[in-house]
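For this view, one protein chain was removed and the others were kept in their places.
Letters are used for the chains, namely A and B, taken in the order the chains are written, and counting of residues starts over at 1 for each.
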Amino acid sequence: MTSDDLAEIHRIHQLKYRYLRYLDLKEWDELGGCFVAEATASYASAPELDGREAIIGFLRDAMSSTTLLTSHKVHHPEITLLESERASGIWALDDRVLVLDAGIEIAGAAFYQDEYVRTSDGWLISHTGYRRVFEEVRPLPQDSRITLSWWSEGGMGDQSHK
Amino acid sequence: MTSDDLAEIHRIHQLKYRYLRYLDLKEWDELGGCFVAEATASYASAPELDGREAIIGFLRDAMSSTTLLTSHKVHHPEITLLESERASGIWALDDRVLVLDAGIEIAGAAFYQDEYVRTSDGWLISHTGYRRVFEEVRPLPQDSRITLSWWSEGGMGDQSHK
Partner (left out) sequence: MTSDDLAEIHRIHQLKYRYLRYLDLKEWDELGGCFVAEATASYASAPELDGREAIIGFLRDAMSSTTLLTSHKVHHPEITLLESERASGIWALDDRVLVLDAGIEIAGAAFYQDEYVRTSDGWLISHTGYRRVFEEVRPLPQDSRITLSWWSEGGMGDQSHK
């Protein structure tokens, strides 16, 4: 474990953190920049996705609505540097999704198993996917209220659930 | 990205982690030691705070009660080392606040945008603030119970919500 290895691991962490920031802020073009063109993804029970276009298209369709509010947080990175400018990584995910239209919330835990490749643009994701420890769906309480959100410009857009 | 850079980033992480430990444990004087005197803060919809005294006074007033229990957890640090012993940082926040007196809980996600400065006492916060991805308020379920807390000395102080 050299100083160079630590720097590479740090760069892979930065890639993952950027990816998750773009995901929760619904910045789809920037999110696309985290993947190589031929990347693949397998998100729990979702269909297998082949290619950056398919991945971003899937996420954009599923999550663009600002009535769907998400928090995806990853923890416990276990990164392994491999030969040929490649690396793999395990991350623990906790996620929480508020689906305001449907009046439900989804919360769960999972483990990501990722693959990364170092390109002339730095480290990028070549494969990502996770398998659930558990996923739970429950109704939002009737008097739950969203009091602030990124998209409502500073909380002026208070929207009661019901 | 040198070994020295990694060490500086590590030190900034340590500052943030200490800050959050003091916050959730309501150790206000120690929390003050994380800021330069002229620090500023902008916490979501709270008023702009100018100076360490104002920041700590605000937090102390808002959060000293042990009927208000908090978990502030930060993730995904993206630290940028700047010139002149300065740095900036983006962090993803998940927070959860139980307001036992009012019978509500507040949970949300946000992104911090911080500024740091290296002083003779090490790295300190010169600006901190966050903007909400979302913030939700809901009633505590009627039969929610706090079974242990830091301030009740080992859980002897079981206090039902209602």
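The criterion applied here is as follows: a residue touches a chain if its C-beta (ideal position, glycine included) is under 8 Å from a C-beta of that chain, and two chains touch if they have at least 3 such contacts.
On a predicted model such as this, the values are computed, not experimentally measured, just so you know.
Asker: Decide which residue listed in A:Leu6, A:Ala54 or A:Val99 touches the omitted chain of the complex.
Answerer: A:Leu6
Asker: Touch as defined at the start, partner being the missing chain; which of B:Leu25, B:Ala46 or B:Leu82 qualifies?
Answerer: Considering all chains, including the one not shown, the answer is B:Leu25.
Asker: So which bits of chain B touch the chain we can't see?
Answerer: 3, 6-7, 10-11, 14, 16-18, 20-21, 24-25, 69-71, 73-75, 96, 98, 140-141, 143-150, 154-155
Asker: Suppose we count only contacts with the excluded chain; which residues of chain A make the list?
Answerer: 1-3, 6, 9, 44-45, 73, 75-78, 90, 92, 94, 106, 108-109, 111, 131-139
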